[in-house]
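Of the protein chains in this complex, one is absent; all others appear in place.
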Amino acid sequence: MISWFNENGPLLFLALLDGTVTAFVLALIALGLSLVFGVMRIVNIAHGEFFMLGAVFSWFAFDLTNDPLWGFLLALVVAPALVGSIAIFSDRFILRKVKYHPESTIVATIGVLYVIQSVTLMVFGPEARAVEAPLYFRIQFPWFGYSGYKLIVAGMSAFCLLGVWVFMKRSKLGLYMRATQQDFEIAKTYGVPTQKIYASVFALGGGLAALAGVLIVPIRQADHLMGLEPLLLSFIVVIIGGLGSIRGTIVAAFIIGISDGIISVFYEPTLAKMLATLFVAMVLVLKPSGLYGEEVV
Amino acid sequence: MSHKEVKSEEQSELNITRRSVLGAGAVIAGTGIVGSQIIDPLAKTAYAAGSDAPIKIGFQAHRTGIGALYGRWYERTTNAAAKYINSIGGIAGRPIEIITEDDGTDPKRGADVVEKLATQHKVDFVFGTLFSHVVMGSAPRAGELKIPYFVVSEGYHVASGALNRYTFQPCITDVRAQISAVSGWLFNNLGKNVTLIYPDYAFGYNHRDYATAAAEKHGGKIVAKIAIPPTESSFTRYFVKIPKNTDVIYHVMVGPGVLTFVRELGEHFGPNHPQLFGFIDSLEGVNISSPGLDFLDGSYFWEAMPRYADGYDTVGSRFYRNAVGVNNSGASRSDSKDVSAYSHMFGCWETLFAIKEAVEQSGYRSKKDYSTLIETVEGFTGFNEGIAHPQGAKVFSGKTHQCYGQQFVSKVGNGKLNVIHKTSIADGMYEPETDYTKQSL
Partner (left out) sequence: MRKKSLVYSLFFQVGILLLLFVLQFILPTYHHSSVSKIMVLASYAVAYNFLLGYTGLMSLGHAMFFASGMYAAGLGIYYLELSALGGLLFGAGFTLVISLIFGLFALRTSGVSFLIVTLMFGQTFYLSILYFNEFTFGQDGFSLAKYLGKLVIFNREYLYSNPDIRYNFAFILLTAYLLISTFIMFSPVGRILIAIRENESRTELLGYNVFYYKLFALVLSGTFSGIAGATHALLFTYIGSTFAEIHHSISPILWTLLGGAGTVIGPFIGTGIMFYLVDFISGITSNYQLVVGVVLILMIIWFPMGIMGTLRQKWMKWLP
């Protein structure tokens, strides 16, 4: 046992560390999808593209200011706002037109995905572009080093999750959102402006995805195809966590993040992804409401 | 620069190349090397007599999808080569016309594009494919349509015998030969215990298998083999698998995650790291002085053609660099942030010249001459270094439809790549494992 730890301790430590960072990142990306899913009962296939847009805007901000910190701060404000506007626009002129019908929405958001991706390819180009981290340092553990910014991302992500939680619990808009999520008709009868709530939820979902893009882009790069993987991962997290539940989303992100870390380190990454997708499918089949059911935030 | 000066410089280049080519003597078996007739680029009058219809060349480009970055540079290089060829009188007196179709870097679409180029645009040849899965998806269709298909992919798929008699890779060395060429230098200079990190698909398995074979040959040892899925975006978890006794990390990565890969490698090891030997595929299109890449300082890279002009200053390569519009640091002359895929795209330039040579030597006029053309190409034994083949001389095997060329090893320093070693063609050559000439036409 002790010799196992001597040999594999560092591996386990890394798996947990990396898994925790992955979990926070995942939770943030998935949160927007979860809200949209929970309140509006629609699947936004373009969610990953909103994330990608956040990363791409971040690069433009970095390129414009030529300074990692100012570029980061600029992107932090502008990217969610811009993407939120795109989301409001899509809601007003597309989703409302198809009456939020689940299947139609899926097809329409696939269309949005194609449009966003190809416009980005036109404007931004095909290459992956690096964005410098606003704060950069390296932490040296006895066995290996680790990026300090990754830990900052985890921290900021936790902060954002907390912010959204407080917003949903304490603000009037949040109350309306929760009411709409619980029962659309009753909320409407009680004078909740459901149409506006839908638009805000969709904008909030898009803005959160963009925010995640801005935070994460320094630990990877911006490219026009980067949206698909986060989309699939968000699906996994949202399903396992249960629709519209912040707590569920976070718990699920940890389950996926840490198990992904451990399986990847000790076995194989492709195997980890395979098992994760299979696991999600089985959770849905056997416990369709997800681990945390339909509970409201 | 006067006409005469160009010629004499060219001639001396040629002599050097002949020597190095003859180093591979046994395999070349004496026969002549084609290409000498285009040594003088200004010999316009030679074929300007005819005024026939253009020779149409279908260009299968990765304009969108994962290969778009390479695709853009392949397109620029191809257009530059076509422009130059037309300025010196075209191919056999006929102008060259490039017809480009996007395959989306998707094997499904690739086969459709070959079809469209061949039967709709009625091109004479199809050329230019890079990504190996697209080649795998498209080549069978080219074989069925019986249209010569010239790829610029560096995959081992042509020489392995997996494709067909209509598919050629005449101007870019395949992965197996690249590895065989540089691994001797690697094991003898950097260290014996090597960890391989490669993408988890066929291109990566070629690296794994031939680097392992090379290790046995040179008394080295592969201490770990780490495959990474092509879609991966975080790499830290792979690095804990690198054994402590590793002297050299041999890495080759493709796709959008490469920068992250290098940066996280740096974060993982810090200043005390094993030697690093990478394939430039990891950094094609990427500025060496990008944020987070300082870690690469002092590490080594394989290059097929040196990105920085001072590393390989020949008349041919200078001319080529100018014609394509690349500056001395390997970036676009109009936008210094737009870094080229310099170690791959020369293949497009050279392949168009190979087609030119094939057409002119075989007397090809129309599609009914395909058999003669193919037999002519199969009779080629190599190409001379020069403006037509700026990367260097090539030895060509008619049996495997594959060429072998010299390779370079560069060291990163002062924010650039500096060539420190050049292999001979013979270093990379291996026994042919297939014979396409035995297949029916």
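The letters A and B name the chains in turn, as written, and every chain counts its residues from 1.
In the analysis below, a residue touches a chain if its C-beta (ideal position, glycine included) is under 8 Å from a C-beta of that chain, and two chains touch if they have at least 3 such contacts.
Please read these numbers as outputs of a predicted model, since none were measured by experiment.
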Options B:56, B:76, B:94 or B:133, residue touching the unrepresented chain: B:133
Residue among A:64, A:77, A:115 or A:166 touching the omitted chain: A:115
Touching the hidden chain in the complete assembly: which of B:230, B:291 or B:432 does that? B:230
Using the document's contact rule, name the residues of subunit B that touch the chain not shown here. 63-64, 101-102, 106-108, 111-112, 115-116, 119-120, 132-133, 136-137, 139-141, 143-144, 157, 162-164, 200-203, 205, 229-230
For subunit A, residues in touch with the removed chain: 41, 43, 94, 97-98, 101-104, 106-108, 110-115, 117-119, 121-122, 228, 232, 235-236, 239, 268, 270-271, 273-274, 277-278, 280-282, 284-286, 288
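Going forward, only the chains that are shown with their structure count from here on.
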Per the C-alpha centroid definition, the whole-Å distance linking subunit A and subunit B comes out as 39
Interface residues, subunit B side, partner subunit A - complex: 64-66, 68-69, 71-72, 200, 228-229, 231-234, 236-241, 256-260, 263-264, 267-270, 285-286, 290-292
Within their complex, state which residues of subunit A touch subunit B. 10-11, 14-15, 18, 22, 68, 118, 121, 125-128, 130-133, 138, 140, 143-147, 219-221, 223, 225-226, 229, 261, 264-265, 269-270, 273
